[in-house]
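Left out: one protein chain. Kept in place: all the others.
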Amino acid sequence: MTSNSIGKIFNYITWGESHGKAIGCVLDGVPSNIKLTEKDIQPYLEKRKPGQSKYTTQRKEKDIVEILSGTFEGKTTGHPISLIIYNQDHRSKDYSNIKNKFRPGHADYTYWIKYGIRDYRGGGRSSARETAMRVAAGAVARKIIEKKIKNKVKITGALIQIGTQKINYKNWDDNFILKNDFWSPDKKIIKTWEKDINNARKNGSSLGAIIEIRVKGLPAGLGEPIYEKIDSDIAKALMTINAVKGVEIGNGFNSVYESGITNVDEMKIKNGKPTFLSNNNGGILGGITTGQDLICRFVVKPTSSILSVKKTINDKMKDTTISTKGRHDPCVGIRAVPVGEAMVATTIADHCLRYL
Amino acid sequence: MTSNSIGKIFNYITWGESHGKAIGCVLDGVPSNIKLTEKDIQPYLEKRKPGQSKYTTQRKEKDIVEILSGTFEGKTTGHPISLIIYNQDHRSKDYSNIKNKFRPGHADYTYWIKYGIRDYRGGGRSSARETAMRVAAGAVARKIIEKKIKNKVKITGALIQIGTQKINYKNWDDNFILKNDFWSPDKKIIKTWEKDINNARKNGSSLGAIIEIRVKGLPAGLGEPIYEKIDSDIAKALMTINAVKGVEIGNGFNSVYESGITNVDEMKIKNGKPTFLSNNNGGILGGITTGQDLICRFVVKPTSSILSVKKTINDKMKDTTISTKGRHDPCVGIRAVPVGEAMVATTIADHCLRYL
Amino acid sequence: MTSNSIGKIFNYITWGESHGKAIGCVLDGVPSNIKLTEKDIQPYLEKRKPGQSKYTTQRKEKDIVEILSGTFEGKTTGHPISLIIYNQDHRSKDYSNIKNKFRPGHADYTYWIKYGIRDYRGGGRSSARETAMRVAAGAVARKIIEKKIKNKVKITGALIQIGTQKINYKNWDDNFILKNDFWSPDKKIIKTWEKDINNARKNGSSLGAIIEIRVKGLPAGLGEPIYEKIDSDIAKALMTINAVKGVEIGNGFNSVYESGITNVDEMKIKNGKPTFLSNNNGGILGGITTGQDLICRFVVKPTSSILSVKKTINDKMKDTTISTKGRHDPCVGIRAVPVGEAMVATTIADHCLRYL
Partner (left out) sequence: MTSNSIGKIFNYITWGESHGKAIGCVLDGVPSNIKLTEKDIQPYLEKRKPGQSKYTTQRKEKDIVEILSGTFEGKTTGHPISLIIYNQDHRSKDYSNIKNKFRPGHADYTYWIKYGIRDYRGGGRSSARETAMRVAAGAVARKIIEKKIKNKVKITGALIQIGTQKINYKNWDDNFILKNDFWSPDKKIIKTWEKDINNARKNGSSLGAIIEIRVKGLPAGLGEPIYEKIDSDIAKALMTINAVKGVEIGNGFNSVYESGITNVDEMKIKNGKPTFLSNNNGGILGGITTGQDLICRFVVKPTSSILSVKKTINDKMKDTTISTKGRHDPCVGIRAVPVGEAMVATTIADHCLRYL
C-alpha cells in the first residue's frame, strides 16, 4: 500500500533508510522555468543538520544534496526533480544490543507487527533521518510559492516552549531566531532552556517542545472546501512528523477559553481593503486563507531514545530492558523546527498551484 | 479542483447545501455482503439531529436517510452506496439581512473571494449541515469495521470541556454519555455546563468545547508509515469538521510537560501477549496502532453565529455590522461529538481495508 | 476498493443499478460561475436514450435529469453537482429465468466470482444504463471546456462501421450525423446498415461497430507527460465503456502500414502560425495536443445479449443454456456514440482545468 508521498498537484515521495546507502525524494508537479540549483536547497539542510550544537544529536552527516533530474541549465523543466543525499554514517555501528528489542515510544514494535521484517539500524525507515528530504522538498516548495505569489511570503518557525518553560511573546524577535541553538524568538529564555536540557540529559531523560509557525504574505483564497481545507492539510502534514502528538491553528485549544464575542475576528475596510481586527482564527476561515498571517503550532513529545533503563519486550515475545545509548537529541523538538517549516511550505505550495 | 471526498480505499463524497433540495453522499469501496439498511444509519443521525434539546439549534429537520443504490436484498453489493436526505427546512427564511454581508468567523468572506459567488442561505456548502452526511458515512464505516475486525470495536466520543469547565476523569461513566444533552461522561458537571451555556446565550455569546474520542478493540498494525499514518489521517479528518481549531493524540499538547522517562510507554508480556504499562501515545506509535485504546481530542471554537452586534464588511467593500439572529447552537461543540466519532470511524474503516 | 470515479481535477462518481430506484452522479471540481441548468444536460440524454428507434433497445425510460446541488440561481458555485435520474422501468420484470445463470459475454460470472453477490436485475451495476450518467457528466464537461477554451471546441462522434460495412470518408457530412438513427456521417451507407441489422436480429444475433470521435478547436498544450498523457487518459476513458475492446488515436493500428517517411506530420509556418501538413498522429504528440483536430476511434463488440441459445453455467456450477429474451440493442455500438463523446469531453475538461 502506497503511503510515502504527499501532495496533490505538487507531490513528493521520499525514500531511504536511516542507515541505508542514501536517502532521497522525487518531486513531481514543480512548474517549469523556476531557477533552481543545489544552492537553493543546501542552506535549509544546514539548518536541520545533526551535530550542530550540543543540544542535538552528535551523528555526523554532511547532508550534501544533489539534483539528479528535472532541471536544465539551472532551471526547472516541469519534469520530476530527483534529489539524493548519500548517507555517510551508514556502516559504523553495532546494533546487536537493540536488534531484537523494541524501543519503547518508537515504531519498532508496530513496524514489526505490520511488516514481519524490520531494518533495525537506527530505526530504518521510521528514523527522523527521513525528514532531511522533507526539508529539501520544502526548499523547492518555497521557490514555487515565490513564483506563484506576488507578495513576498515568509515562513517562520520558532520554538515557543521546551518542557515547562514557555517564551514570553512580548520578547518575540524574528531576527534572534536564527542566532541561537534553539530557534527561540525570545532571548531571555535561553539560559533556562539550556539548564533544563542539560538537566534532562544528566538524568538520562529528555524534553518535549512546542513549535509555532507563522506565514506572512499569503493571499486570501488558498485552500479548498470540506476535505482539502488548508488547515486540515497542514494538520495532516505536521502530524506526519516523527514524535508530533498535536496540531493547532490560531487560538487552537485555547479557543475553548474564549467566548463567541471575543473569538470572532471582526472585519473593517481600511485603505479600501478588507482587514481584520484580530486573528483568533490563525488566518483561516472555512479552510481557506483570509489574507492574514497563517498561524499554527505543533507539539513534539520528549525524545523516546533515552539513557534510562526501561522495560520492553523482544521479538521472541520475552520481557527485557533497554537503554538507548549513543547520540540522541535530548529535545528532538529543536530539530523539528525546520521540518515543520518545510511541511507548511510544501502544503502551501501545493495549494498555490491549485489556486493560481 | 476536487475536494469534497475523503478516504483512499473506502472513500465518500458529500454534496448538498444547507438550504438546497437535499444533501447526500456516495460511498465507494464498501465491501460486499455486509448487511445494511437504513436502520443501521438512522440512529446515528438521530443523535446528531438539530432541535433535540434547548442547547442545540432549533432548526427542525427530520433527517430521514434513504439508500438509493449499492445494496441488494439488504446486503451491500460492493458497488457505490448513494445516500440522500431531503432538506425540509429549505425555503422558509428571509436572508436579505445577511445576503450581502460576510458573517465574521464564518467562511462567507473566503468563499466569496475564492468563488465570486456564494449561496448565502444558511452558509450554503460551508454549513455544518454537511456533517449529517459524515455521520451517515460513519454508520456505514462502523459496519465495515465490524466485518473486518474480529474484536468488538467501540468508538466513543464524549464532551470533556465546555468553556472553562472540564470534566473530572475520575467520574467518567460510559453509560452516562448518551443519557444527557451534552455527551458528558461526568454527571457532576452537567449543572455547571447548563448554567454557563444559559449565561452565554443570555449575553448573546457562545462557548467552545473539547471532545475526546476513544476507540477500544483495535488490533495492532493499522496505519501506514510516513504520510498516511493513522494519526495524521485522523488529524486531517477531524480538522475538516467545521469550527475545529486543534487536534491531539494521546497526551497531545500535554506531552510537553512530560519527560522522556515518564512519557514512553513501557512494554511487558502478560499472559503471553505484548502489553503496555501506560498509554501516553494514545495507542499509536510511528503512525501505526499498537493494539491499545486509540485516544484523540479536538477543540471546537465558540459558535461564530451570535446575537451580539459585530463589525463586518459587505460584498460592496463597505463597513457594516451584523448580528446573527435565529436558531443557532450556543455551543456548536455539542453536536460535533457524533461528527467526530464518524470521522474517526471512516478513517479507521479506510485503514482496516488496507490492512486486512 | 474505490473504482467508480474518474478524473483528477474534474472528477465524477456514478452510482446506481439498472433496476434500482435511481441512478446518479456527483461532479466535483466544476469551476464556479458557469451557467448551468437541467436544460444544458437533458438534450444529451435525449440523444442516448433507449427506445428511440427500432435499432435500439425498446426499454422505456424518460431519463429526466435533476440537479440536486452545486448551482445557485442558475450558476455553478464551485461545489459538488449532484445529478439524479429516477428509474421508471425498475420493477416490471421477471428475472427468474436468468437469476442464477451467467449470461455469456457479460460481467455476470466475473462479478459473482468477485463479490459473491449479484444484483441480477438487468445486469445491476454492470448494465449500460450506468452510461446515462456519463452522458450527463459529459454535458457539464462541455460547459467547462466552453468556459476555459477561447476557441469554439466541437466534439463530434460518428459511427463509421457496423459489422463488415465501413462508411466512405469521402461522403462525410457532419450535418447528416444527427439526422439518422445510426450517427452515420455517410448517407449512402444507411440502407446497407439497416439491412444488416435487420438480418442480425432475425438470426437472433447482433453486430459490432466502430465509432470515431473528432475534437476541433483544442489549443496546443493539453495533456501531461509520461503517465497522464491525454491519449492514454482518453484510451482509459473509452475502454471503460461497456463492450469496448479497442481504442486508437490518429492512424491507430493502421500506422503499422505507414513508413516513417509517410507517417510523420511535417510542420510549416502559415500566416505566422505553426501548422502541420498532415494529421497522422491524431492531434497528439508526446501525449500533448498539437492544436490540430484530436481524432480517436473505439470498437464495440457485438451485443452479447442475443436470442440464440448459448451454453453457459449457473451459480451452482452446473451446465445450462441461456437465451436472452426481451428488449436489447441489436448493435449496442449505436448508443455508444454519445457515451464516447461524453468520455472524451470529460477527459478534455479535466485536462483543461490542469492547463488553463
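Order of writing sets the labels: A, B and C. Residues in every chain begin at 1.
Here is the rule we go by: a residue touches a chain if its C-beta (ideal position, glycine included) is under 8 Å from a C-beta of that chain, and two chains touch if they have at least 3 such contacts.
All values derive from a computational prediction rather than experimental measurement.
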Residue touching the undisplayed chain, where the options are C:Ser53, C:Gln88, C:Asn151 or C:Asn203 | C:Asn203
Candidates A:Thr2, A:Thr37, A:Thr164 or A:Thr321 - the one touching the absent chain | A:Thr2
Residues on chain C facing the left-out chain by the touch rule are 1-6, 14, 102, 104-107, 109-111, 113-114, 125-126, 130, 161-164, 200, 203-210, 220-221, 223-229, 231-233, 235-240, 242, 245-253, 255-261, 263-269, 272, 274, 277, 280-282, 285-290, 299-306, 308, 310-313, 317-319, 354
Contacts from chain A to the absent chain lie at residues 1-5, 7-11, 13-17, 20-24, 26, 28-29, 32-33, 68-70, 72, 75-82, 84, 114-119, 124-125, 353
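As a working rule, only the chains that are shown with their structure count from here on.
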If we define chain centres by averaging CA atoms, which chain lands farthest from chain B? Would you check?
-> C
Taking each chain's mean CA coordinate, chain A and chain B are separated, in whole Å, by 27
Centroid distance [mean C-alpha coordinates] between chain C and chain A, Å | 47
Separation of chain B from chain C, taking each centre as the mean of its C-alpha atoms, in whole Å | 39
Touching two or more other chains, which residues of chain C qualify?
-> 78-79
